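Just below is one structure, and these are the notes that go with it.
As you look at this complex, bear in mind that one protein chain is not there, while each of the others sits in place.
Order of writing sets the labels: A and B. Residues in every chain begin at 1.
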Amino acid sequence: MDKEVFSLCFMCSVRCPIKVKVKDGHVDWIEGNPHVAGIDGSLCPRGSAGISMLYDDQRVQSPLIRVGERGSGNWRKASWEEAIDYVADRLKDIKDKTGAHSIALCERAQLATHVSKAFLKALGSPNYFSHDALCKGSVNTACRSLFGYTDAEVGIHYGETKHIVLYGRNIFESLAVKEVKTLMAALEKGARLTYIDPRVTVTASKAHRYWMIRPGTDLALNYALIHVILKERLYDAGFVSKWVHGVNELRDFVEHYTPEWAEKETGIPAGEIIALAREISKDRPSVIFHYGYRGASHQNEIYMRRSILMLNALMGSVEAKGGIFFKKGPGEAGGKAARKLVSQEFPKIDMPRFDKAGTKDFPLPDPNHGVAQVFPYAVLNEDPYPIKALIAYRMDPLMSIADTAQTKKALDKLDLIVTIDINYSDIAWYSDVILPESTYLERTDCIQQMNGLKPQMFLRKKAVEPRYDTLEGAIILKRIGEKLGIGHYFPYETMEDLVNWQLEGTGFTQTDFEKKGFVAYGSDQIFWDRENLPFKTPSKKIEFKSSLLENAGFESFPEYQPVKAPEDNDRFRLVVGRSAIHTHVSTQNVPYLNELESENKLWINTKKAGQLGIKNNALVEVASSCGKGRIKAFVTDFIHPEAVFMLHGFGHEAGRAKRSFNKGLSDALIQENVYDKIGGSPAYHDTFVSVKPL
Amino acid sequence: MSKYYLFQDTRTCIGCHACEIQCKSNKNLPRGAKPCQIIQVGPKMINGLPKMSFIFMPCYHCEDPWCVSTCPTGAMQKRSSDGIVFVDKELCVGCKTCISACPWGAPQWNPETGKVEKCDYCKDRLDAGLKPACVTLCTTGCLTFGLAEDMTQTRRVRHAEASASFENSSF
Partner (left out) sequence: MAICPVRNTLIYLSDLILSGSLTDPKARRICEQILHLTEEISEGAAGKDHLLAIDSLIREYLTAADSKKNLETGKTLEEMFSGHREVFESHIQTRNCPSHDCGKLAPSPCQMACPAGIDIPTYLTLIARGEDAKAIEVIRRDNPFPWVCGLICTRPCEMMCVRSRIDTPVSIKFLKAFAAERAMSEGAYKNPKKKEWNGKKVCVIGAGPGGLTAAYYLSLLGYGVKIIEALPVSGGMIMVGIPRYRLPREVIDREVALIEDLGVEISYNTRFGRDITYEDLKNEGVDAFFIAIGAHKALDLGIKGEKIFPKVLEAIGFLKDVALGNHHAPGKQVVVIGGGNVAIDAARTALRLGAEKVSIAYRRSKNQMPADSEEVEQAMEEGIEFSFLTIPKEILGKDGTITGLDCIKAELIQKEGSDRLMPVPIPGGDFIIEADVVISAIGQYVDDTGMEAFSQMNWTRRGTIEVNHASMETAMPGVFAAGDAVSGPATVIEAIGSGKRAAEAIDRYLSHIPQPRTPKIPVRHHMEPPVEMTATRKMTLKHPTMPMLNVDRRRTTFQQVELGYDEEGVRKEAGRCLRCDICRRCGKCIEVCRDKMGIDALQFGYMDFDHPTETDFRATEKKCITCGACAANCENKAMVLEEKDGRRNLKLCGTLLNSQAIQYCEACGAFLPSAEYLDFVARKTGDKAKRAETRLLCNDCLRLLSAKTNVETRPAGLK
């Protein structure tokens, strides 16, 4: 009965290729796919904990229907038939009474995203939204404003870089195996690493240059860098003159943003800023100013992301080896992409989105992903219209969207909350129905189209049959769809059928994946000719002066607004981040990961802690305008005195996830729901908190 | 020493603890027992830069292991063919004397079985021609495993590089 299966990990959203060994129907061993360069058998801590997640009895074991109050944790087991009928009946009711648009679906994007999108389209609701905006909404907008491509279409060529600058992009902790290994190899070959963060992370400890920047002032730093680069003519003149639109406007704009000015704002000595500009320009174009994710996350984030991308353009590192590049699809290699369900014809939807993304009220954020943090406002204010139902698929709005109390209030207004997840997430716990999904080791999934320098397709292949009474998400949605009379949009019975349907016309079959777990459209890296770069902006150039922004009524170069310091001695800017052990809010209850890291702590500067009488490891109370909670303090020299830091994703409320229940504190509970009104990202780092010892 | 050597390149280690999980997952261990462990030292400011070190702590498979001599039941043994120190679970009665005897904290307590667990270089994998779990799966590939005589070369090269470099990014 022993076998080996190539598949894709799903302990986080990176989806690393893996090889799974199955013994007697039991997953015995997982390793990184040895055939994939840059993976070579490696597995990160979360991927390594996959077996302990699979065999954890604290995940959802069968469909459940709520019997007590919402959030009380009283459930009754239901058969799939019953649970699907229940959900479909309620959805039908809501659709009949208030229209399909009052049904929303939120999701952490994944391989079956085209199924969820097709589900909503067929239903006639525009209200699909994903976690993307929460992660990188403004990065997406910034990329489109400069290149006409979304962030998902831009890649980073770590392997041959000579200098990489990371703005809080904690690449060695918030990690993806291939990225880490490739960058590490580049560093071994002599590449340099500059790391900018108010907090010392593992990445900081590997850097050649580390700046403990004053939190929130990355933009000031970048304007000063641009100032030096333009003033000293350190940029790639040929590239800039050929491909950049608005460099003169930029030059005028940064005129008064000198390194000395920036030193006052950022706390980084002017001389060091100049030194970086001079040093890095020597290595251009093989340099990277990393544009996302996380790091400084403020209400003007769009301009911060734009400034980083401009630095890349100035260095000529766009579509350059060791710089950033545009991802190539199958078409570039003469192939064809796998089909998606969304490519079908759907009835036209007239209603606007709940978040108004793409309309004149909120023109720039990408309507394909929506703007998740607007959801609570839309529900509470019934603006633009009442919303009655939410299907939460693998995304937890309670812990991901800032201000949990407000999100809960909004959820309380809904007539139906359905969660599709493998875990007892907090949203599952607060739902009316939980539809448990099979884990990544127990399901075949939709085709992963991997665009990049070498376009490829990967397949997540079922390694073992489900251990509990669970189904694949794409099957769950199809079954609900059937009951709602939209079954014909789901032309498959099994996941194998769906994959076959997707592969039709690509020239590949499922068998082609068996040998190495993936298929490649070609064998060589594809770089575009730098003389003929197909930018998708109106000017066909990289738009420093952005028509996207200006047509929507926003400036391309607004004046820099000084960043407020905390007003009182006990107040701090709350900064959040990730560790290598956990994925966002979803792995805190996985046995092995929980053992290594079961709660988060509040990092606080030693001097500040001393003044406030806070001892290391002692409980403190953290409070903001919207919530407060208790957490243990971690007193350290290695954080900026204006900031306190905590890991995201702790403080779970779901009682059946016993290991993570009530351990640590949820950042969403105290973060205010404020956001970048242009780019679309939440401003997770714009909440001030007071901290006091208990 | 066993005839093997497990080399950790601290320069490329990022302290992600994947090795600990890989080891436990392969041995199917409960909460508590960590046959290998990453110990973080630092951060500490060195020449104006914050530095951390992540030290990989498995069992060193000593030449003359105190855990073996202290074990009253003969459960703790040294494999004559290659010097791997391992525990025979059938013989272990859970007296923990090996745990007290080891100066490196290598033997670990398994609260579920009431017996001792330890790093045995995944000898069953070695016997099947494979590398230990931690080495096979290490996120950055900072762990390498081989015969002691080959591994000293790796270490020498590393040392030479480190000595010659005027600016090094890690310990």
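The rule we apply is simple: contacts are C-beta pairs under 8 Å (C-beta built on N, C-alpha and C of every residue); 3 or more make two chains touch, one makes a residue touch a chain.
The model shown is predicted, which means the values in this text are computed figures rather than measured ones.
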Displayed chains contacted by the hidden chain, counting the whole assembly: A, B
Which residue of A:Asp24, A:Asp96 or A:Glu345 touches the chain not shown here: A:Asp24
Hidden partner chain, touching residue among A:Glu69, A:Asp96, A:Glu345 or A:Glu465: A:Glu465
Residue touching the undisplayed chain, where the options are B:Ser2, B:Gln22, B:Thr97 or B:Thr139: B:Thr97
Contact set of chain B toward the excluded chain (per top definition): 10, 37, 39, 41, 46-47, 49, 51, 53, 55, 57, 64, 66, 69-73, 91, 93-97, 99-105, 114-115, 159, 162-165, 167-168, 170-171
Touching residues (missing chain, whole complex) on chain A: 1, 23-26, 57, 442, 464-469
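Operating definition for what follows: only the chains that are shown with their structure count from here on.
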Whole-Å gap between the CA centroids of chain A and chain B: 35
Interfacial residue positions of chain A with respect to chain B in the complex: 29, 31-32, 40-45, 47-49, 51-52, 172-173, 175, 177, 180-181, 184, 187-188, 193, 200, 202, 204-210, 580-581, 591-593, 595-596, 638
Contact footprint of chain A on chain B as seen in their complex: 11-12, 14-18, 20-22, 24-26, 31-32, 42-43, 49-52, 136-141, 167, 169-170
